[in-house]
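Have a look at the structure below, then the notes.
A single protein chain has been removed from this complex, and every other one stays in its place.
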Amino acid sequence: MASPRIRLGMVGGGEGAFIGAVHRIAARLDDRYELVAGALSSTPDRALRSAQALGLAPDRSYPDFAAMARAEAARPDGIEAVAIVTPNHMHAPAAEAFLDAGVHVICDKPLTATLGEAWRLRDKAHASDRIFAVTYNYTGYPLVRHARRMIRDGELGAIRVIQVEYPQEWLSTPLEQTGQKQADWRTDPARSGAGGCIGDIGTHAFQLAHFVSGLAPSHVLAEVTTFVPGRRLDDNVQVLLRYAEGARGALWASQVAPGNDNGLRLRVFGDKGGIDWRQDEPNRLTWSPLGEAPRLIGRGTAAMNADGQRVNRIPAGHPEGYLEAFATLYSEVADAILAKRSGGSVDAAVTFPTIGDGFAGVAFVDAALRSSEGGGVWVSPDR
Amino acid sequence: MASPRIRLGMVGGGEGAFIGAVHRIAARLDDRYELVAGALSSTPDRALRSAQALGLAPDRSYPDFAAMARAEAARPDGIEAVAIVTPNHMHAPAAEAFLDAGVHVICDKPLTATLGEAWRLRDKAHASDRIFAVTYNYTGYPLVRHARRMIRDGELGAIRVIQVEYPQEWLSTPLEQTGQKQADWRTDPARSGAGGCIGDIGTHAFQLAHFVSGLAPSHVLAEVTTFVPGRRLDDNVQVLLRYAEGARGALWASQVAPGNDNGLRLRVFGDKGGIDWRQDEPNRLTWSPLGEAPRLIGRGTAAMNADGQRVNRIPAGHPEGYLEAFATLYSEVADAILAKRSGGSVDAAVTFPTIGDGFAGVAFVDAALRSSEGGGVWVSPDR
Amino acid sequence: MASPRIRLGMVGGGEGAFIGAVHRIAARLDDRYELVAGALSSTPDRALRSAQALGLAPDRSYPDFAAMARAEAARPDGIEAVAIVTPNHMHAPAAEAFLDAGVHVICDKPLTATLGEAWRLRDKAHASDRIFAVTYNYTGYPLVRHARRMIRDGELGAIRVIQVEYPQEWLSTPLEQTGQKQADWRTDPARSGAGGCIGDIGTHAFQLAHFVSGLAPSHVLAEVTTFVPGRRLDDNVQVLLRYAEGARGALWASQVAPGNDNGLRLRVFGDKGGIDWRQDEPNRLTWSPLGEAPRLIGRGTAAMNADGQRVNRIPAGHPEGYLEAFATLYSEVADAILAKRSGGSVDAAVTFPTIGDGFAGVAFVDAALRSSEGGGVWVSPDR
Partner (left out) sequence: MASPRIRLGMVGGGEGAFIGAVHRIAARLDDRYELVAGALSSTPDRALRSAQALGLAPDRSYPDFAAMARAEAARPDGIEAVAIVTPNHMHAPAAEAFLDAGVHVICDKPLTATLGEAWRLRDKAHASDRIFAVTYNYTGYPLVRHARRMIRDGELGAIRVIQVEYPQEWLSTPLEQTGQKQADWRTDPARSGAGGCIGDIGTHAFQLAHFVSGLAPSHVLAEVTTFVPGRRLDDNVQVLLRYAEGARGALWASQVAPGNDNGLRLRVFGDKGGIDWRQDEPNRLTWSPLGEAPRLIGRGTAAMNADGQRVNRIPAGHPEGYLEAFATLYSEVADAILAKRSGGSVDAAVTFPTIGDGFAGVAFVDAALRSSEGGGVWVSPDR
């Protein structure tokens, strides 16, 4: 029998927001959630119009997350999970309120705007029995799962070199000065935190490298740069990464790289072979066993391993994209919530990013900024 | 305010079916439909289990399409639209029953298994005021819309040459003899009709070329071949196309082409430039203005025209795929149904494929088979 | 010890010619030839200036090929081989003159301008003991040799489908009307023969498919079209190919396809796998074993077989190109000439195209034109 849908609320994501709509499609795609409540905007009019457009009941459109957490906790049919898709500075207070209200949290990245918040939120999440997912969405691509499994199974051998990059073009000009909403808050320290490019996309690159390789750097050294005159946060970052196990990495993220939209690419090289994956052509992974011809692993083909197959939806050759990968995280969170519902424990195989990943991302931003402010020196990220 | 969702039924698409699940995701992705009824399988047990798994009310899971059409027509909350996703031979009788019941029809391709059925169904659809959509789903890709608009606007000039192909690997062996369900019915003339490869994917290639170029061939000449021993239908077809306007085309579809999953590719060349689009990398279109450097038009970028933008969901660089394109057709049909609901006329700009496209596809299969059976001669497709 | 260089003459290839310079570099690249005589242009002034520019001795620059054949035959240090690089209509008379003079012939393609000439020249070449090479230069690419060997060794199994294409953009406008030399003679039936696009590049595609697959079609059906107003020869051709062994092929060549420079591409599919090779990225071959992940065979890598290695010059990753492939034919001809010199027989393993390939190309043009003039009917090429 079909499991009843999970009752979902949303904080942020009203009119004009980009990522809120993505979360809603992601939640809907596999039919595991029903959106029933929201505090969709900090502007009351916009919140109301957004709620109407989404068909929410009027009494479940709230002026703010605190009211929402209180009211929903008091309803017998209150939300079971909340998606937090506000600008970064609101993540921590909202997440804390919903954890307190006993609601599972699905939080956009980066986890928080400051490292202090991240410490507190991690403590609270650990003390809670609620699920806490952080939507590092690129982890949902089937071939990312395939790559991760390959490395876990030793198919690359000992990891030597990691090269990860995430170039974009869109902030090559002072777009924030035109009032463009996405550019506006992403370049505003008050809402984004101290990291610009590094927080917005550098953390994605960092987390993807960690997710796939299983390695976390002991030390980082960063050049954090702002190229566009008048910009208040960084728009380009180059980072060297040292791993305790001996591997070496380099990370580049940029918002001033014309010709790139979301050019996230991960390459990992071990003593037995290398892999190469690009987010903008996510249905193909290049696997180069040492000394042999490179192989093109197609998503959905017989060459994709079980970890990839588990999150695959459609046959090979019909591309899956960003929304499907995002939806995979939502479905995995749904599995975990159902396990909780039925009193069971969350499946250890569940692989969506959690509070620990969220914390590590904020700690990476903090470390990179400390390194750069120190003139480009080696520092250790908090753990 | 959010429009109420359209009440949708489904014929076929039960357990083990591939395309039924795709239609359901497509219907759900933009939140325009609610699946409320089904005749999901011709096997009663499987129909029931499938209905339960999808959360249908028990009294709206029907043993066959005829019962479903009758019962739903009698309900005040009966379905407004039906998705027909059975093997080909059931398309015509099911579609006729629902048209008679006043239900809008969304029918998978090819429209029917025989040309005679296609004639009758087209007549009936034309006589009805119901919407009749045929899910030639590749027409839903934003850059396919972009390409079509370019040609309509004369950006390629007079069309000279069309090269379209759709190679697959999956039937290189006699897979149908293993009991694989998809291979089984697709190679069975009783369920597929007289065309195998040409009906299953040749029609997609044919329709895409027509959709984008606006041209329909006056004559075709086909080599229709069966390579795999024991196979009952064709698995490879090469077709030459003559257009009244003077253009020349070639079409190749194959199910015995190792290395290809769904390698649909369309190239159109005019006297002012050429375009090149591949379904397996659908977020990029190459546009080559005569004498200039080729340009990579990215889905979602500023270089994409209004027809592409209209069906675009997410920003450039985050790939959209097959499900999104499929969902676009569902959303366009929803727009048309809402227009009908409100007594208005269907927007002329709506571009989803309709009964005419469905007919043309069947007529193409018929013509190709006549040509090949005649030894490879020129014939005219019925109009 | 280094073998002395072979004394080479050239007919055609003076100032303003393209292919003559290519032949000279090809002859020089492996240091196997010394250019010592020429009838470089039918215009005496141009012939003289060209000879001076190339450093030929004044008494070995001839006004025409007949004088050159006579005089060189009479010299003790006369040329051993001649490269014929004139427009097509001069190939046959020049080749005949040099065969009569006992000189080995390296002739550009197509072999002759008419089928009658091809018959006569083939007879004469067979009656002679001189080497007769035809520079179907694409056969010189290492990965083309690799592909040919794979098929000979049965790695693709029984061949089912061949798709070959050669699109170009350059004649999309009536360039010949501007006086452009290359366009002028290539669109002039008096100098090119009856085939335009089909003779110039269609024959390359045809020959490459034959060279790699080992198959020759028993029947062809062609649509031969002239799109550019005022053009005297065809500029686009689409051909279906039937092979006695049961395989089916399609060939497309075009000079009116914007976005393509020399887009020669060959795909061959058998019951055990498929290959895909493109001339504009010649250092990579995609090999798709049935049911497995496609593999990228890099030129010069360990994955390249002995036939590829034999004609490989530099390590993998440093691209070889058109001139290297061309030079390979010259070097293989040099090997054959040396074998003749020393009284031995020509190595059976030598794989450069010969008079038989030249004849087959002209017969293909003839058959395609007959087919098209007959309204698009099946015809058999002469053998």
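Of note:
The first chain written gets the first letter, and so on, giving A, B and C; residue counts start at 1 in each chain.
In this text, a contact is a pair of C-beta atoms (placed from the backbone, for glycine too) under 8 Å apart; a residue touches a chain by one contact, two chains touch by 3 or more.
The structure displayed is predicted, hence computed values, not measured ones.
The hidden chain, counted over the whole complex, makes contact with A, B, C. Residue-wise, the contact with the chain that is not shown comes from A:Ser172, picked out of A:Thr114, A:Ser172 or A:Ser218. Only one of C:Thr86, C:Asn283 or C:Thr354 touches the absent chain when the whole complex is considered: C:Asn283.
Interface with the hidden chain, as seen from chain A, comprises residues 160-161, 163, 165, 169, 172-173, 221, 223, 225, 227, 236, 238, 240, 242, 246, 248-250, 252, 254, 256-260, 267, 269-274, 276, 286, 288-291, 294, 375-376, 378.
Contact residues of chain B toward the unshown chain are 286-287, 291-298, 301-303.
One chain of the complex is left out; on chain C, the residues touching it are 1-2, 18, 22, 24-25, 28-31, 52-55, 168, 260-263, 279-283, 298, 300-301, 313-324.
Keep in mind that, in the parts below, only the chains that are shown with their structure count from here on.
At the interface between chain B and chain C, two copies of one sequence, more than half of the residue numbers in use appear on both sides, so the contact is built from largely the same positions. Fitting chain A to chain C on Cα positions gives a rotation angle of 180°, stated in steps of 5.
Rounded to a whole number, the gap between the C-alpha centres of chain A and chain C is 55 angstrom.
Work out the mean CA point of chain B and of chain C, and you get 43 Å between them. For chain B, the set of residues touching two or more other chains reads 260.
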